[in-house]
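The complex appears here minus one protein chain, its other protein chains still in place.
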Amino acid sequence: MEKTTAQNIRLGIFVIIGTLLLVTAAYLIGNRQNMFGDTFPLSAVFKNTNGLQNGNNVRFSGINVGTVSRIEMINDTTIKVHMIIEEKMSAHIKKDAVATIGSDGLVGSMLVNIVPGKGDADLVEPGDQLKSYSKIASQDMLSTLNTTNENAALLTAELLQVTESLTQGKGTLGRLLNDTIMANDLKHTITNLKYSSQEASTTLAALNNMIKNIDFEQSTAGVLLADSISGEQMRSIISNLENSSNGIEKIVGDLGVLLEDVKGGKGALRYLSQDTTMVNQLESTMLNIEMGAEKFNQNMEALKHNFLTRGYFKKLERQQKKEAKKVQ
Amino acid sequence: MATLQETVNSRANTVLKGVKNFVIETGELSHFAGRFFKEALKPPFEFKELLRQCYHMGNRSLVLVGVTGFIIGLVLTLQSRPTLIEFGAVSWMPNMVGISIVREIGPVITALICAGRIASGIGAELGSMRVTEQIDAMEVSGTNPFKYLVVTRILATTLMLPLLVIFGDVIALYGSALVENLKGDVSFQLYFNTVFDALGFGDLVPASIKSFFFGFVIGLVGCYKGYYSKKGTAGVGVAANTAVVTASLLLFVVDFIAVFVSDIFYDL
Partner (left out) sequence: MTYNMEKIKHMAQIEKPASVSDKEKNLVIHIKDVRKSFGDNHVLNGFNLKLHEGENLVVMGKSGSGKSVMIKCLVGLMQPDSGYIEVMGQEVNTLDQGQLDALRADIGFLFQGSALYDSMTVRENLEFPMRRHKEKLGNVSDTRPLVLEALENVGLAHTMDLMPAELSGGMKRRVALARTLILKPKVILYDEPTSGLDPITAKEIIELMRSIQRKYNTSSLIITHDVDCARVISERMILLVDGINYAEGTFAQLSASTDPKVEAFFKK
């Protein structure tokens, strides 16, 4: 009798522990899917959910705060994503928060990111529909990069022209600066240069903004940029671009001052031709520009070879060849 | 030419015989299962014996299942590490190991271990009881031996196996976490956090339901082979042996069906 009692006790312990483990596991899993505890619903409308599934995580500022509960197709361009958010988060999410769809890691599952808005809006209420933002897909990003590239190429070509004419010697410089047509040309060039520089700046700002977005949203490219070597490369490319741009800007400034002097008729020509320091400075500036342009070119080349973007550029090349053939 | 034809004929006969035996066995096993459900639902119930069997099958298998699970966890992690490192995906280890253990390896390994230990044990025990007329003696004593021996054992395996699987899973995951902890500087908390992040009910529920069927198969085959054991001591050995073989084979068939069905229901 005592034997069976002891057996039953041990059996009881076994069963209880086993059941507890099962329940704990179920609880832990359920907890992560917000099946227990207080929650409130939110929703957002997207054009494309990029493979989002029921049960995918919802992140607010990088913290898992809930899950996707339902994905509803409203019409061919509108998909409503219903989410369940932890109740305690209702004190932090404001009405101007923006929902985007991203992915968790390079090959990870999709998730909904809720990004806090900048303003001082009211807190969300259960059932609210958040604004959504379909972020730039890699295709868009690459086309922006292409525009930047074209602009940079244009800029470089013009700069080269200027530099060439300048490096032809001190003699030409006098003629160049005396000649009004040439001066006009120069002016025009500088305007162009300014314009190019401006455009380069905006492009860079856009690129920067994009990079920031990428960083923040942990998308495929984001992870690439944030984690991997290619990301580092990309970063250095960007910073190089920035440097080049700064250099260009500086040059433009310098040229601007020069032009002012010419305009001001303060004997700028004499000043220029006599003041060797100034000439030397200009020369070195031009050299700098050349170097900067070269570097920029290099960077663009590197970007072309970067594995992320290589495919696109190859495609572009092919297309160009095709077009060339067509023209022929 | 005649000899060739004879060979072909005799081969064909052997195959036919094999097929016929297989069909007969399937039929008998199904009948046996049907009888189990009929008897299991009819009073009187042998609770005390059920508890005793649960103890013998549950607690007594725990060490075996634990050791096996632990080693499986260790080995799976150690073997996957180099490949995952190569892909720079070693941080995915908990997800990979967690899902593979909970969904498939845990239940199947535990069931196979139990088929080896429990099905053969039941086969040998009931076989020897049949041979030494203990089953007859029971019937003469007014106790339904099918209820007392078969129903309790099948119920015990059916109830205990899912628990053993849970224990096996937990210990296997612990073993895996240990490797990651020692070799890869992953804390236990992070490891289990990642595991439970990766797991969903779609992993846990079908695996648990599957385990019940595994337990049922082990008990059923063990009891069937033992209960209808042939006379003589050789019959006991055959009963134990065929119980393990048939149970293991049937486990994979059930596993296949279970994966198939859960695939439909969970659409994973």
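A few notes on this one:
Order of writing sets the chain letters: A and B. Residues in each chain are counted from 1.
Quick note on the criterion: a contact is a pair of C-beta atoms (placed from the backbone, for glycine too) under 8 Å apart; a residue touches a chain by one contact, two chains touch by 3 or more.
Predicted, not measured: the structure shown is a model, and the values here were computed from it.
Taking every chain of the complex into account, the absent chain touches B. Among B:5, B:79, B:141 or B:189, only B:141 touches the chain left out of the display.
On the side of chain B, the interface with the absent chain consists of residues 125, 128-129, 132-134, 136-144, using the contact rule stated above.
Just so it is clear, only the chains that are shown with their structure count from here on.
Residues 4, 7-8, 10-11, 14-15, 17-19, 21-22, 25-26, 28-30, 32-33, 55 of chain A are the ones that touch chain B when the two sit in their complex.
Residues of chain B that touch chain A in their complex: 48, 51-52, 54-55, 58-59, 62, 162-164, 166-167, 170, 196-197, 199-201, 203-204, 208.
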